[in-house]
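For chain A:
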Amino acid sequence: MRYVIRRTICAAMALVLAMTAAGCGGKAGSGSQTGKSLTVFNYSEYLDPEMIEKFTEETGIKIRYEEALTPEDMYTKYKSGAVNYDLLCTCDYMLGRLIREGEVVEIPFDSFENLDNIGKRYFDISKAFDPDHRYTLPYFWGTIGILYDTSVVKEPVDSWSVLFDHSYAGDIIMQNSIRDTYMVALKYLGYSLNTTDENEINEAQKLLIAQKPDVQAYLVDEARDEVVAGNAAMAVVYSGEAYLGHEYNENLEYVVPKEGSNIWIDSWCVTKNCKDMDAARQFLDFLCREDVAKANFEFIYYSTPNDAVVSSLPEEMKNDKALVPPDSVFENCEVCTRYDEETSRMYNELWKELKSG
Partner candidate 1 sequence: MSDRPVLIHLEHVSKSFGNSLVLDDLDLTICKNEFVTLLGPSGCGKTTTLRIIGGFERPDSGRVIFQGEDITGVPANKRPINTVFQKYALFPHMTVEENVAFGLRIRKKSREYIREKIDYALKLVNLEGFEKRMPKSLSGGQQQRVAIARAIVNEPEVLLLDEPLGALDLKLRQEMQYELIRMKNELGITFIYVTHDQEEALTMSDNVVVMNQGYIQQEGSPQKIYDEPENAFVADFIGDSNIIRSTMVRDRLVNILGIEFECVDTGFGENRPVDVVIRPEDIVLAPEREGALNGEVTDVIFKGVHYEMCIMTGDFEWIVHSTRRSEPGSGVSISVDPFDIQIMNIPESEDEEAVKLDI
Partner candidate 2 sequence: MTSEKKGWGLSFPFILWSVGFTLIPLAVITRYAFTDPDGGLTLDNVLAMGNRINGQAFLVSLLVAFICTLLCVLLAYPMVMAIRRLNLSSSAFILIFLILPMWMNFILRILAWQMILSDNGILNHFLTILGLPKVFIANTWLAVIIGVTYDYFPYMMLPIYTAVSAIEKDITEAARDLGAGTLGVFTRVIFPLSLPGLFSGITMVFVPSMTSFAVADILGGGKTQLIGNIIEQEFMRSSEMNLGSGLSISLMIFMLITLPVTVGRSGKEEGSRDI
């Protein structure tokens, strides 16, 4: 008996040791690999996996690909240093934070072959967080607006007010996200979505608390499906969702309200951990290529900053306001920049208050 048990213990210990060794080995091994490789961190479902294979085929550079759900946990995981990421794709304000913290390095745009495909205006709006556009490469972008069911909402919708005037009580779906929800209220009130003015934010909070009884649900991911299924009449969604929503249910329309909205932009950056800038450049350049960008576009159906792709789209798509936002959005929409710590803490508390109320 004792013998068997001792043997079991030995076996267990051996396994543990083997595993730890394997773990450490993995760490050592990744650095000393002869072949080039890149560790890429992206949102989930944000890149056509076939393009990764294609890239490896073309260049011989291996990609270790990882996905995250939100910019915040991407940041948490990146900052923990548990994995050495070479490339990150994340959102505007998070990029701003990374730039400020010196986590990213300049991208050698000069040696890009396909950079011309990216419209100049996207670099311009990126200036909100990357003032000299040295660090970030726009990847996808879009707006936030209202997706509504025209069979229920007969009147034309052109303002955020429809969310606040109680006529669609119980039929409204808001975003389950701090920034996007406060953005709606701030814009409706005519303030900047990057405001740090406590009074303005508190005013927005009051508005949202008053709105809460009318809200059917705060959802992130399934907001679109709920409108498609007819469980709700309207939802605040990302423009990309609107296109797919329309595919499933023809009665759905998407509008960016006249008060203005958030124009969001997800971009790539190269981290300071990157050992092989040339490989990273090759990867980013590859993403700018028309065929690749088109494949990714068709995988995701978010608006692409790749003008070459846009011009090759069929007319029907070009006219879709969700897929190819009209230039007017640049006039009254704002890009999110990073709040200072105090403001984000304030938002954090207000949001908890709103949700628990």
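How were these candidates chosen? In short, all candidates are chains of the complex that A comes from, given by their letters.
Note that in this section a contact is a pair of C-beta atoms (placed from the backbone, for glycine too) under 8 Å apart; a residue touches a chain by one contact, two chains touch by 3 or more; residues count from 1.
Remember, predicted model here, so these are calculated numbers, not experimental data.
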Which candidate touches chain A in this complex: 1 or 2? 2
List the residues on chain A that touch candidate 2 in their complex, please. 2, 5, 9, 12-13, 16, 69-70, 72-73, 75-76, 173, 176-178, 212, 215-220, 222, 226, 229-231, 344-345, 348-349, 351-353, 355-356
